[in-house]
Each structure stands twice: as C-alpha cells, then as structure tokens.
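The complex appears here without one of its protein chains, the remainder shown in place.
Labels run A and B following the written order; every chain starts at residue 1.
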Amino acid sequence: MTLDAKIPQGPLAEKWSKHKFDLKLVNPANKRKYDIIIVGTGLAGASAAATLGELGYNVKAFCFQDSPRRAHSIAAQGGINAAKNYQNDGDSVFRLFYDTIKGGDYRAREANVHRLAEVSVNIIDQCVAQGVPFAREYGGLLDNRSFGGSQVSRTFYARGQTGQQLLLGAYSALNRQIHAGKVKMYTRHEMLDVVTIDGHAKGIVTRNMLTGAIDTHAGHAVLLCTGGYSNVFYLSTNAIGSNVTAAWRAHKRGAFFGNPCYTQIHPTCIPVTGDHQSKLTLMSESLRNDGRVWAPKTAEIAEQLRKGTLKADQVKEDDRDYFLERKYPAFGNLVPRDVASRNAKEMVEEGKGVGGSGFAVFLDFADAIKRLGEETVKAKYGNLFDMYYQITNENPYKQPMRIYPAVHYTMGGLWVDYNLSTTVPGLYALGECNFSDHGANRLGASALMQGLSDGYFVIPYTLGDYLAKIGPKKVDTNHPAFEKTKQDVIAHVNKLLSLKGTKTTNEYHRELGHIMWEYCGMARTEEGLKKAKGLIQALKADFWKNAIVTGENEEVNASLERAGRVADFIELGELMIDDALMRKESCGGHFRVESQTPDGEALRDDENFAFVAAWEFKGENQPEELHKEQLTFEAVHLSQRNYA
Amino acid sequence: MNLTLKVWRQKNAQTAGKFVSYKAENISPDMSFLEMLDVVNESLTHKGDEPINFDHDCREGICGMCSLYINGHPHGPKRGITTCQLHMRTFHDGETITIEPWRAEAFPIVKDLAVDRSAFDRIQQAGGYVSVNTGGVPDGNAIPIPKVIADEAFNSATCIGCGACVAACKNASAMLFVSAKITQLGLLPQGQPERYRRVQSMVAQMDEEGFGSCTNTGACEAECPKEIKLTNIARMNNDYFSAKLFREEEVHEQGH
C-alpha cells in the first residue's frame, strides 16, 4: 500500500481554496440521509459534531465522561494562536505557517500547516460569536499575548482557562444541535472497536459504562476525535481518563499510526512528590517570561538542599547555575520547550536536582519581584502561584518554585491525509488524535487551534466529498460485520475480566510509564530503546498472566475500563519504541543521543529522515510495517534550529 | 498519617446503599484526596474486593468531574477548590472522614460516590448557547465589549458544572449553575438576541429536572469551587421576570 497524502496541486497559499472548490458537495436534501459517528467531544469532536449537525447530517457523538463538557481540552491554559495581526506587529498567515513548520523542526506537511494558519483567523471569529469571553483591552477589543517565545503577539486567551472557554463554546454549539435533534449524544460510552465493511469504516462498537451493554452503531463515516496518548507515560499532564484505546483499536483495524514516538515534554510542571502521584500539573509556560531557571552549581549543595539542611534562598549567587541563560545567552529562559526540558533533565542527571526526590530545578522569581514589585508579579501570575501553593504547600513569593518537565502532548497519532482521512476510507481522525500538523514539536497555543480548525473548518468540506462519492445508501447494523466485531469486543472484555492475578493494572501502568520515561522520554539511545523493547514485551506477557481485574461487565466497572486502556498503552508503548529506534536523528522533542552537534544540540538528519513514519499493524505480536510519507518543502528552507 | 474512612457504598441506583468503614494507612500529607482514595482502592483490589467508585478525570480542578461530600462539605473543607485539589495535609492523623455522594433527587446515584449529573447537560441543551452556525460570523473585533463586562461575563463562565452548588444547597437547588450560564450570555452583546428566550427555556428545564428552589441562603456560593457569585441568581431572576411579565417573547417550545 502506498501512502497518498492527497495534497492538492497549485501554489501553497491557494491549495485550500482550490481544494474546497474541487471537493464534491452533498445536496442539502440528501444530507439528512447520512449518519455520521463522532467519537470524542473535545474541541475537535464537539466542533465537528456541531458543524455537521448544522449542515444537516445525522450525528451520533460519544464520549467516556459523564458530559461532553469534560473532555480534556477543558484543561488547556495558555491560549490559542491566530494570525489576526490585531497588534500590527508583523504577523501574517505566512508567518504563523512559517513559525509552526520551523517550531515542528521541519517534520510537518507544508500544505496542512498553511491551511491551519489560514483558518486560524476564522476560529477566533467563530468563538467570539459563540460568546467565548476572551481577554479584552479597555477599549473593548481583543487582547493578545506573546506565547512560548514567539516574536509576535498572536495568542488569544481567556485568563488561564482558554481551553475551558473554547470547549464550553463548542459544547454550547453541540448542545444546540442536540436540542435540535441533529446530534444524539452518548455519554459514558467507550468506543472499543471500529467496524469495517469492504475496507470502509461503517460503524463502531461501544460499551455503555453504566450498564456494560456492548452495542453497535452504524454510520456512513466514523470520526475519531479521541485526544492524545501522553498517559502511556503514566504520569503526564493529561486527565486520568485520557487514553489511546479508540485510536489503537482503529490502528488494529487498518489505520496507520503516524510518528508514534513524537511526544512533547513541557518544562514547567510541578515535580513528582512520591509514588502515590497520579498525574502532573502543568504551570503555564508564561512563567518563564519572568522566572529564572537555575540549579545549584555543585552536587554537594544540591544534596544539602534535598536534605533540607540548606534553603534555596540561602544559596549564594555564586553557587547558582542559571544554566539556560549560560548556555543560550540569546534566548535565555525563553528557549523552546524541548530545549528547556532536556537541560533540566541533564542537571538532574548530574546530581544537581533539588526537592525531596531530586527531580526538580528551580524557577526563581526573586529578581522579578525585586524588579517589578510583588503586586505586579501577583497580577501576572497570581493564579499560578496559588495553584503551586495549593499543591506543594510552599510559598513561591518567598521560595523559588521547583519545576520539572512532564509529558504533555503527543504529536504522533493516526496518520491522515490532507482530508483528515486515515488509511481506512470513511475513518477520519481529528485533533490531537491524528498525527497532526505539529511535526516533531508543537508550538505553544497551537493544539487548540488545530482541534478547532479540524472540526469547524476542515472536516465539513472534506467529509462531504467522501459522502457524496459513496452515496446515501443506509448502513445497517444487521450486516454480519457488526456482529463479528461485537463478538471480538466481548471476547476481549471477557479475557480481561478473567484476569485474577496478583498485580493491579495501575501497577502495570506505572511500570510501563517508568520504562517509557526512562528510555523513550526526552533523550533516547539505541541501546536503551532496545532494552526497553524487551522490558515492554515482558511486561505485556506478565500483564496477561498476573493482572487483577475485579467485578463483572454488567455494572459500572472502573477496574475493567482501566485494564483495557492499560493493555492498549502497553502495545502502543512497544510501537513507540520501534518508531524511536528507527528514527536515528534528533528532532524536536525527540533527542537521539547518537545524533547531536559538537556542542550537544539536537542534530536533524534531513537527508534520511524528512518523512512521516506511518506504521501498519500486521497482526498480534507481529512486527509492524513502516511506510514513509516523504516530506517536501517548497516554501521554507530547512535550517538547523539554533538558540544559542 | 492513618485515617478512618466512612464511605457510602451503593451498587447502583436501584439497590440500597450503606456506609462502610475503611482504614487508610501510611497516607502522605502531600497526596491529594483522590490519590488517598487510589491507595485505598489499590489495597481493596489486591484483596480482590471491589474498589470504591468515584468520578474524576483532570485532577486539576477544571473538568468538574470530581465530586464527593466530605465531612459535611462538597469538595471538602477548603474554600475555592475541588476535591481533586484537596490535599491530605488539610486533615490530621487519626481523623475519621465521612465521604458521601452528592445528594439530590435530580442526581441519582450511579455507583458508590458517583452520581448522574446529566440533568445539567439537559438544562444547557435547552438554551445555553448563542444560535450561530459555523462560518459567516463577523470579525472578532467587530463587536467591542467593555473590559468590565467581558470580565464579569468571564467570572460567570468559569463554572465547571460540578454540581457542588446543588450538593451544598439545603434545597438541592441548581440555580447557581443555571444562572451562571444565563448571566454569562446575558451580559455579552452576542447573547442579547436570545436573552429572554434562553432564560425561559433553561429555567423551565431546570424545574422539570426536579431541583429545589433557591432561598438565597448562599451555601452554594460558599462551596462553589469557582466562587461563582450569588448575584448571578438575582440576574437570572431579573431576566426571567422581565421576560415573562413584560416581554412577549415566546419560548421556542411550550414545555417539552
């Protein structure tokens, strides 16, 4: 099978307009004859469901939480980018496109990224019209801030709760369609499989998480909007329920998985306090605008700090190493996420980590408080300081914060073409669930943009083309493929329920997380990855022998839900390792120790690795097959990122 | 620290429930309340017992999924936070903690400590939106909104739909939740065209769900993790009476 990204012909800036014109339309009267299944109601799913409902399609939407409003998009803090150039500071569609391609370390598709930058402006208009209360200036117009080291102020925000407000906007649009009867919402339903007929996706199998009922749903197309898989690392900034199950089961039914090893590690998270830790909390990147990152100069001082015999504010100026400022004088504390994260990790590995566990460096506001005054600092970061205090019981106005990187986002995901179609016709992937437009590293404030772009402005066009081509003939769950897939799911559930071993699924998950973080995290080596592969295979075998799953299917059963997700994470973990092993270059958040410049920076290998890795599932316990989508760059010139 | 938990266990809405006591041992004060429950659940699972079921997801106070009525307080004794943000250092060694589900006719129990809050969704579906289709909207800066109005609308918009207001209210009234949405959209220019219609349909749905009515006691405001203000309720009342008594604005449907 050859990969065809279906990138339209023509000049970059005209591709999308031309493509929209070339796409087939569904006659308005025919739209109600099509049933669309949407799994996930985060930004991507809710916006798609609302828009397709408005257009007249019959939509069935699913989510595993008790309400669509709780999708993990709700947790995004910082903001959403758009090339509005409201600040007159030189922004443009092309600049946003360029920054995104470069930020992604030249591993994203030009055409997709340009389209993203184009529609970014419509997203803001749409959200404002829905009543999303973006921050405003006194004059009543929208406010912007600069984010993640970007040189223009193009980030729209709603205090530290941008994701929440955007999701509530999409949720309200979704609610309107539910009320109108165009969308039927299924909450507390988990999708467990995709049904394919003659190679086309025609439906899904779900488990009702209240009753355990395993049901089938038929549709002309299935849209997966199920978010990212950062939780493969066990600890991440994702919600506890975020999982890869939907994407993974689709992968097993033929959808290729793109760049699985591309994960983003966010530098400013609150460090782990102990083994009980269930998740990590992100603190907005904006903290690095005024905070200075440092670690003690020597391991001895670090040791004293860890033991508590020395307090951070007692460390003499000369004994502090402001390592980002030292190594990257031009950007200082504002280097991109991947660089900041990797350097913190290095400090810890050199024995200079602080905090009880030793897995932390300092983010110090003493200078900022001296320079700006406590009031100004409070006005800017008050809510973040409060949050830090809530969690750690330490006062960041008096003591420097402790921070450590944490997994935050997965650029990898189901491979999709320009139309957001996976390799299974009729099966689409939107939002963080697809392998996305962010290449090897995502810029701050662009995931929200992508989710909404996919849902509001891309899929309504591209899906219509597919639907017009297949015609409105009813899809019926009586087709034997539905029963067959349902039986597969029931067998899988029963197999999980039969596990009455000695270790909880949570313990397996934590172990998987340790392996992934250690060997497939910020820095990777061939040797480590090979070792990790063995460890994961052993873990998988052990899981199916010794895990404990309590209860039965016909009830609310969190143990069963968890077990299914952990089992899928373990399989995904192995694929991530394979992908990381294959990619011998360093790029974006993916640092291969074997591939670095003389001064220790990430070294890309454009000649051999300027491609998207798309993996094809070949059967249980079989090695997956790699397909390459070569990336070609016409509008940008590939250069080594340099922040020194 | 070591604690005794008195936890409400109930298989489902149909069967009767009861309190069961558990020991929570070696609890670190740095743990969050939910992590403490995780520890208890891990040990229950090891014994082959059914773990305690509770709702949670983001664990950072924003998704509104977590609940729990802890020692007489929804989301525990600290103000302005959710249960997932509550840390065990708030409690002392040897304490007995009673954990109950949200109690309201409109929030039937799902299992143990989890309840069904879909009534909230239905209220939002009844009218908690601005009716604009995707595309064809004016430029984001076409409608200037005074900063104070935008900020005030934002305060109302921060509601996470957790239901603590209902849990705290002696009347199990949902008015704080409902009024927050009505106020957010009622303050903004975008929400004006449907302002009086919205309030009528959302209140009608709220009544249908079987929530109690507000006596302005303010327990909701005191327990709301997002500190949504009681003023929202007065705003909703004002809009409602204004709609019903002085405006011939019909509701899009008569009842349901």
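Following the convention adopted for this analysis, a residue touches a chain if its C-beta (ideal position, glycine included) is under 8 Å from a C-beta of that chain, and two chains touch if they have at least 3 such contacts.
The rule we apply is simple: contacts and distances are computed from a predicted model.
One chain of this complex is not shown here; going by its UniProt record, which of these names is it: "Glutamine ABC transporter, ATP-binding protein", "Succinate dehydrogenase / fumarate reductase cytochrome b subunit", "Sarcosine oxidase subunit beta" or "Acetolactate synthase small subunit"?
"Succinate dehydrogenase / fumarate reductase cytochrome b subunit"
Kindly name the visible chains that come into contact with the excluded chain.
B
Among the options B:Val39, B:Ala172 or B:Leu187, which residue touches the chain absent from this view?
B:Ala172
With respect to the chain omitted from the figure, which of B:Lys78, B:Arg103, B:Lys147 or B:Arg197 is a touching residue?
B:Arg103
Please give every residue of chain B in contact with the chain that is not shown.
These residues of chain B touch the chain that is not shown: 6, 8, 19, 69, 71-74, 77, 98, 100, 103-106, 168, 170-173, 203-204, 206-207, 210-219, 222-223, 230-231, 233-242, 244-245.
Everything below uses one rule, namely that only the chains that are shown with their structure count from here on.
Could you pull out which chain B residues touch chain A in their complex?
Spelled out, the residues of chain B in touch with chain A are 11-12, 28, 30-32, 34-36, 38-39, 42, 45-46, 48-51, 53, 55-60, 62-65, 81, 85, 87, 89, 110-111, 114, 116-118, 120-121, 124-135, 137-141, 143-147, 150-151, 153-154, 157-158, 160-161, 184-185, 188, 190-191.
Per the contact definition, I'd like the list of chain A residues that touch chain B in the complex.
Against chain B, the touching part of chain A is residues 47, 50-51, 54, 65-70, 72, 74-75, 84, 86, 122, 124-131, 133-142, 158-159, 161, 164-165, 168, 171-173, 175-176, 178-179, 185, 187, 210, 239-241, 273-274, 276-279, 281, 390-393, 456-457, 460, 500, 502, 504, 506-507, 548, 550-551, 555-556, 558-559.
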